[in-house]
Every structure is written in C-alpha cells, then in structure tokens.
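Every protein chain of the complex appears in place save one, which is left out.
Naming follows writing order (A and B), and every chain is counted from residue 1.
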Amino acid sequence: MAMTLAEKILARKALKKEVAPGELVTVAVDHTMTYDLFCPSVVEAFKEMGFKQVWNPNKIAIIFDHLVPAKNAKEVEHFKVSLAFARAQGITKVHQHDGICHQLLFEKGYSRPGDVILGTDSHTVTTGGVGAFATGIGYTEMASIWGTGEIWLKVPETLRFEIEGELAPGVSAKDLILKIIGDIGHAGATYKAMEFGGTLIGRLSVAQRLTIANMSVEAGAKAGLMAPDEKVLEHYRELGITDFPMLRPDPDAAYRSVSRYDASKLVPMVSCSPAVDNVMPLFEVAGEEVRKAFLGSCTNGRLEDIEMAASLVRGKKIHPKVEMIVTPASRTIYQQAIQSGAVAALVEAGAYVTVPACGLCSGINGGVVADGDTIISSNNRNFLGRMGGPTARVILASPASVAVSALAGKVVDPREYL
Amino acid sequence: MAMTLSEKVLARAAGKDEVTPGEIVQTEIDWIMTNDATTHVSIDIFEQKLLKQEIKHPERVIWVVDHNIPAESVETANVHRKQRIFAGKHGFNSHVGEGICHQLLVEKYVLPGQVVIGADSHTCSHGALGAFATGVGSTDLVGAIREGSLWFMVPATLKFHLTGKLREGVTTKDLILTIIGDISANGANYRAMEFSGPAVSTLSFESRLALCNLVVEAGGKNAIMEADEKVVGYLRRNRPQGATGVVLQGDQGAAYEKFFHYDLSQIAPVVACPHAVDNVSPIIAVEGREIDQVFVGSCSNGRIEDLRILGRILKGNRVHSRVRLAVSPASTRVFLQALEEGLISTFLEAGAMVLNPNCSTCWGGCQAVVGDGERLLSTGTRNFKGRSGSALAEVFLGSVYSAGAAALAGKIVNPINYLGL
Partner (left out) sequence: MENNLTGNAWKFGNNIDTDIIMPSQYLSWPLEESYRLAFEPLRKGFADLVTPGDVIVAGSNFGSGSSREQAAQAIFRMGIRAVIANSYARIFYRNALNIGLYAIECPEAEAIIEEGNRVKIDLDRGVLLNLSTAREASFGPFPQNLRKIMEAGGLVEYMKKRNHQEAR
C-alpha cells in the first residue's frame, strides 16, 4: 500500500510492512530529548515508576536551554538534579549551555532522517525538516520511554502541502509557514502530520526547512515532515553519519487533503497576539510602533537568520526607542556569526547578543516584554503572557521583518529595504 | 590652606577657595546617574512627594538599564517601562543594554575635576579619573535630579601611598582586596581614599578603575587619584571632542587623616572569602576548594584588559567540566573590542557562556546565578550571603587571573603557580 512519509517511518519503526491512519502502533524510539526545565520531573516520574536503569543512555540527550543563564537558585537546582541523574546513568549527551535543544538535535546529529524522536517540548517537530518523525510529549511519558525505549503512537492522517515556485527577495520560509497556519488555523492539523513538498522545498536551505517544520505544531500538527535530499545528506555526512534511510512518500499515498501554494505570490506575513493563527500580511500592521525586537529561538535563530538581519542593519542604527535582542540558537551558530561579521554588524547597530538558549521565547528570561509594549519577534508563539505581561503585544515575523522594523521603530516591510 | 585632591574638587564645585573636612558644602553636580535597580523608587518619591515636578538640568541625568537586562520577569519589564517613560518625558540621557552604568560613565561622560553621584554604591569607580564620585540613595538622587546640586560633608582623606610594581599574575583587585582586609569593611567610613605614589604611573587606567571601584567595600565615601597622562590619553582617544576636563592635584602639605604604605611588589593573589569583602585571605590558604561557577565581568573587572588576560588563559584550553564560566563584558564597546581581538571566539571555543554586557552574576537578580551549596569564584564586587543567587552558596572574590585559573582547574588555585607566571 502506498504510504505518506509519516506512515513509512512509523511502519518501519513498528516493524510492519504498512500502517494506516488511526492505527495504534508501538514503536522503538531512536532518540529522546529532555531539557533543564522538565528533566527533574522526568527523573522523579522515572523513579516513581520503579525503573532503575534507562533503556539506553546513548539515546538520551539532556539539554539546558530554557533556564540558561539561570536567574535564581531554584533554576540551578534543575541543573544539579539533571547532572546527577546523567552521571549516575552514564548519559553523556548533556549540553549545559550549547544552545537550544531542537537546534542541537539537528546540529549534533542526534535526530536523523527516518528516526522517531520524542522530546519533552512541543517544538520537537523541528527536525521533521530533515525527515524525522519528531514530536513532543509530557514528562511522565518521557519517563516511561527512558525506562522502556518505546511509545505507542496513533498513526496520524497526513495533510500534504505542495509548494511550487520561488520566494521573492525579502520573503522567507517563516512567511510561508505563517501563511499556512493562518489558512488552516491553530487546530487545522491537530492529531495529523503535515508533509511539505513541491519544488520550493528543494530550493530552501535546510535551516529554512527546519523553520517550517518547527512551526507546524502551531497548527496543532503531531509532526511536520519533509523528505530528505542531498542538502540534508551533506549535513549528516559532515557529522560522519550515513546510516539512515532516505525515505520518501509514495507518489500515490493517501492524504487527508492536498493544499497547493505558489511561493512567488507570497508577501511578508505577521502573526499578532493572542494566537499564532491570527495571521495577516505585514502591511496590515505596517507603521505600528515597536519597542523591542527579538531575533532568536528554535524557529529563527540560525546562522542565515542572523546573517539576514545583519545584512539589513549593517552600517545603520537600531531606532533609539527599540531594544533589540539577538539570541543565537547555538554556541556553534554564535561562533559562525562572529566569523562572518554578522555579530559585529548587529552590535554596532545597537543590538545586544545574549547566551545561546531559548531566551525570550521561553518567557522565563531573555528580555520579557512589559505590559502595553509591542515586540516584533522571530520566534514561534504570541500567546497572552507567553513573553511578557498579559497586555504585551507580540508580532511574529521573519528575521528580515524583525531587523528592518528594529531600524524603523515601527513595523515595516523588508522588501523596501533590500 | 593646603587641600587634598578630594577637597580641591569639592571646593571648586562649591565655588569656594577652600573647604575642610567635616564642612557641609552645596555643590553643582556634573553627572547624576541612576540605573534600573532603583530608578522606579526615585520616580515614586519624585512624583508623590515633590510639589514642583521640574528638573533643572535633565542633560546631566544619565539613566542606565544594566542590572536586569534582558528583563527576566514581567515585573522587571514593567519597571523598565515605567523608568523609560519617565526618562523620556524629562529628556535624560538613556542607555538600555549598552553596558554597566559605571563603565558607560567612564566611556562617555565623566571628566577629571567633576562631581558625580550615582544611585549605586560603586559610583566611587570614577575617582580614577580625578573626579569626586560617590553613591547616594534614592531620596538624595531625587533632590539632585530636581536641583542639579546636592550637599556633601567634606570627607577626611586616608592616603594610600603606593610604591613598587605588581608582579605578573597579580592585579589591582588583589591590591584593593588586601587593603580592605587590612582596614576592614568600615575602615574608611565617611572617608575619601586617595591613591598616590610612584606606583600609580605603573598602573593602567583600567586597573585604576578596578582599584577605585571597591573602596566602598571598606566604607569609603569616594576614591580618588590624580588624572595623569594615561587618563588624559584615554579621554583624548575616546571622547568625541577630546575633552579632558580640569586636572587637579592635591596640595603639598595637605592634611590627611591617616597614611598607609603599600609596596605593590609584595602583593600576592588573595581572595575575599564568604560572606564579607573584608574576609580576605591569601589564595594559597584556600587552594583546592572545588568551584562550580566562575564569573568574569562587572564594574570591577569586566573591561578589555580583564578580558585580554582571560583570553590568554583560556586560549587553546577547555573550561573544567564541573565549572560554568560566565563572562560578561562591561559594555558594548568592550564587547566589540573583544570581538575584534578574537577574545569572544576564544571564550566560546573554551566552553564559556558569553553574557550580554550587564551586571549579571555580580548582581544576582537576572542571570547566571549560583545554587544551593555551590561555590562561585567571581571578579565582581560583593560576596555577601545570597548576593549571586542562593544564600546557601559560597562566593569568593578574586582577580581575573585567579578566576581564569579556577575555571580551568575546577578549583581554587594559586594562579601564579598554576599558570606558570
């Protein structure tokens, strides 16, 4: 039977010839990820369940990113409990301040094409951009995976998105995924997988694909997947990882629906508080005053995002009324952005750079927004109270839109600055 | 009558021929600094207690957001907003996220001979420029903001005569900690601490700032040093108009309350042990204690000179696996200089966390703090219980050499031996 990409991965991991949507399958998990904030809760549940040893210490990553750099002693306790457990269990994939979990899953090769990846974070869907079936769970369930190495999953129906054409200059993958979320709504893909294909995807960098997959959860998706190609292979080859299958969806696979997009028609988009599906073309909020600008997160804190912003602000000054915060998604990205001159350009323009971590996107630190203020931000959520007070307004946008709006002190269209 | 340097600066600002210790003088204030830790308190006093809410010299007021940036809570964000609206309404000089207030004042504002107050105790740093600079509380600050002037009691001066030369691996941090250990945390209460002598010319301008920065930890009202060609040279290079202020000297035969003599060649690495800055001990007495976090930064030791030393120590090495090393350049300018020199890359390569320019671990309210039972070696200013996070943590203060060596060793070590200096 013809299968979608999600079905193929799940069938393979469930050791079945084929699976169909709605079927419950128990699958072997390839890798898990837990971070500082929830790790102590996983550890507690793991012990309470009566487990003594994790099923495989090499398949567990523990990443500190939400609480880095810790703002109080309580947060440091999360580090201590996590480190003690990792030490006792022989878990070595521990990253104390190397960057955001989803970026590291990709960067370090912990998540590979064709893998089933579970993380205690909704944006675990990110590495669907390289063709992994990656999804988020709660900490109790993670404890049971740590103990057993497996999980039950309901095979999701798949929504297919065919994107043809090319993005215009100043328009990015972020604008595309915002557009899609706006079209299908915050629950448009609940319980379902989103699969992205078409000629645009092959043209996009892997970083931009990760951006698209990352935000699929904002439409409720269980996973957002793309078939891996040569660009993806190249990344893993550099890491010395070649032992994974290059799965592709069957041409005649059964989709719940197929939506078609012409990338060349896309314009810069924004999503305004209080919901991610409150999407509109940027021009509808053009001119609105912004007080903060945030460039970072697992959505858009990668090298090309930072370089895009740097190219727009180089030699200019951030508007004096705007506080611009740049938080690279990983230590490696920070180093690369220094090498490329992007960090110098941004800081000379008036931005400041914080420790690679979740930063403001977590709402726990990193530049929380005041009530009554508006931020333009490259991250993924704009819920009430997520990144600031209940009346803080969050406008989600592409890195280019964030950068030019920071210069202008108000929302402006990046295409006017190219 | 012969006057000390502090007396001369105050006399000039008060428009008097002379002043004597104990005298109360009203002086114009050249710079009034207020930061995000307390500006909202001053705003409340200003708006609730003053009948006439006008500000004579808003151009003299400098508002800096450096303690809690990036904002770590909604409360902080709302406080910043309140301050921003007030600063904007009155036309203050505003600096958000550009670095630590005391460093920004050095880079952009303070000149020799000026009188500076700040709603922050480490305002005494600017004595290194030959200015009279001291910390005040919120009510004093409101008065100064309102009038552009303030009363001071002229302090008696303690003179520290410095001879000899610091050996490699020993810094003015070791010197000032040694002094504080000797005279105790209230040994200079209400007093000016004046540093002079042939050794001064051997000290870089930046290391003098570090020296003056900590006098408040001995209770000093202000620190002061004559501005020499190193200071003037710094100003020529860094100020757009090349302004160098009014360089004053203390008079021969001025009356000092007390003299102290320090031979810098005899200074060895020391640390201030928990939980008081005057609990100073030679570093060899505490060698071997395991360290969980090291902090390099603050208004005390976050300047380019400090980062260069740290860079030399870290280059080609990895931070010990047990240690979180947090580095926070004191300002955007320091960050950019360090970036250009490859230091930021060196820190990242070695496994350090590079924080945005701010008070960070030394303030303990926003980022990179320590937990229960942890031990921190910090180049910051204070080691009080709970200062850098948990009240159950231990904070040791030391030089950037001691900090860098501990970051590699995972424990307190004598940097001179450990680094082979």
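Convention: contacts are C-beta pairs under 8 Å (C-beta built on N, C-alpha and C of every residue); 3 or more make two chains touch, one makes a residue touch a chain.
Bear in mind that the values here come from a model prediction, so they are computed numbers and not experimental data.
K.L.:
Relative to the complete complex, which of the depicted chains are touched by the chain excluded from display?
P.N.:
A
K.L.:
Going by the contact rule already stated, which one of A:Gly90, A:Gly138 or A:Gly202 would touch the omitted chain in the full complex?
P.N.:
A:Gly138
K.L.:
Identify the residue among A:Lys222, A:Arg291, A:Arg393 or A:Lys410 that touches the chain left out of the display.
P.N.:
Residue touching the chain left out of view: A:Lys222.
K.L.:
Given the contact definition stated above, which residue among A:Ala2, A:Met49 or A:Leu418 touches the chain not shown here?
P.N.:
Answer from the full complex: A:Met49 touches the omitted chain.
K.L.:
For chain A, which residues touch the unseen chain?
P.N.:
24, 37-38, 41, 45, 48-51, 66-67, 74-75, 78, 119-122, 124, 136-141, 143-144, 147, 152, 154, 186-187, 190-191, 220, 222, 275, 362-364, 381, 383-386, 390
Please note the rule applied: only the chains that are shown with their structure count from here on.
K.L.:
Cα centroid separation between chain A and chain B, in whole Å?
P.N.:
Using C-alpha averages as centres, the distance is 41 Å.
K.L.:
Quick one: in the complex, what on chain A touches chain B?
P.N.:
Within the complex, chain A touches chain B at residues 68-73, 75-77, 79-80, 96-97, 320, 323, 325, 331, 334-335, 338-339, 343-344, 347-348, 352-355, 359-360, 364-373, 385, 388-389, 392.
K.L.:
Could you please specify the touching residues of chain B with respect to chain A in the complex?
P.N.:
Within the complex, chain B touches chain A at residues 69-74, 76-78, 80-81, 94, 96-98, 324, 326, 332, 335-336, 339-340, 344-345, 348-349, 353-357, 360, 365-372, 374, 389-393.
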